[in-house]
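Showing chain A:
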Amino acid sequence: MADKLFYFLAFVTVLSALMVVFSKNPVHSVLYLILTFFSISGQYVILNAQFLAVVNIIVYAGAIMVLFLFVIMFLNMRTAAEDARKRNALIQLAGVISSGLLLTIVISALVRVDMAAHIAPAKALNTQVGMVENLGIELFTNFLVPFELASVLFIAAMVGAVLLAKREEGERNAF
Partner candidate 1 sequence: MELTSLIVRGLVIFTVFAVTLLIATYSTLAERKIAGFLQDRLGPDRAGPFGILQPLADAVKLFFKEEFIPSHANKWLFIVGPSLAMLTALMSSAVIPFGNEFSIDGQLIPVQGITVNIGLLYIFGVVSLGVYGLMIGGWASNNKFSLLGAIRAASQNISYELAMGMSIIAVLMLAGSLDLRQIVIDQQDNVWNVVRQPLGCVIFITCAFAECNRTPFDLPECEQELVGGYHTEYGSMKLGLYLFSEYINMFVSSAVIATLYFGGYDVPYLSTLGLDKNIETIIGIVALFGKIFFFIFFFMWVRWTLPRFRYDQLMNLGWKSLIPLAILNLILTGGGILAWEHFTK
Partner candidate 2 sequence: MQLSNRTKKIEPKPLNFWERMYLPVIFQGLNITIKHLFKKKATIRYPEVKRELSPVFRGLHILKRDAQGRERCTACGLCALACPAEAISMLSAERTKEEKHLYREEKYAAVYEVNMLRCIFCGLCEEACPKAAIYLQKDKFAPAFFGREEVIYGKDRLVESVTNRAKVGLDQ
C-alpha cells in the first residue's frame, strides 16, 4: 500500500517538476511547483514526518509560493515572453554551463554514496520519529549549533531586507 502510494507520489512529483520547467506560462509554472510541494509533503507523511509535511506546506506552498505568484502576476507576460526570445546566446550558454555543473556535482555525490548501507530495514523505522516533540528534542540537543546558526543567517537576511526596503533620505515619503 505504502509502496504504491510512494510510486504514485513520486510520479506526480517528477511530472509536475518537469511541467514547472516546460510550461510556457510562468503562472502555470508556479502552480505546478505548488503541486510538486504537495506531493513532496505526501512523501513526508508516508515517512511518518507529519510535522515536516505540514510545515513544508505552510512555509513553501502557503507563504513562499504565494509571494512567487504575487510577483509573477505583476509581470507583463507578453513582453516577458518576447524578451526571452530575444535573449542573447551568451546568457543561454551561461545557463547551460551552470546547470551542467550542478548536475555533475549531484551525480558525483550520488555515485559515492553507498545506497545499500543507507536503506534502513523497515523494522528500525520509529513511528514517532517525525513527531514534533522528537524533532524539537533532536534540534535542541544534537543539532543545536547548526539550528542556531540558521537563525543567525535568517536575522542577517532580515536585516538586509529591511535595509533594502528602507527609504533613504531625500526619497519621496509616501505616507
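As a selection rule, all candidates are chains of the complex that A comes from, given by their letters.
The working rule: a contact is a pair of C-beta atoms (placed from the backbone, for glycine too) under 8 Å apart; a residue touches a chain by one contact, two chains touch by 3 or more; residues count from 1.
Note that the structure is predicted; figures quoted are calculated from it, not measured.
By the touch criterion defined above, chain A in this complex contacts candidate 1 out of 1 or 2. Looking at the complex, you find that chain A touches candidate 1 at residues 27, 31, 34, 50-51, 54-55, 57-58, 61-63, 66-67, 69-70, 73-74, 131-132, 174-175.
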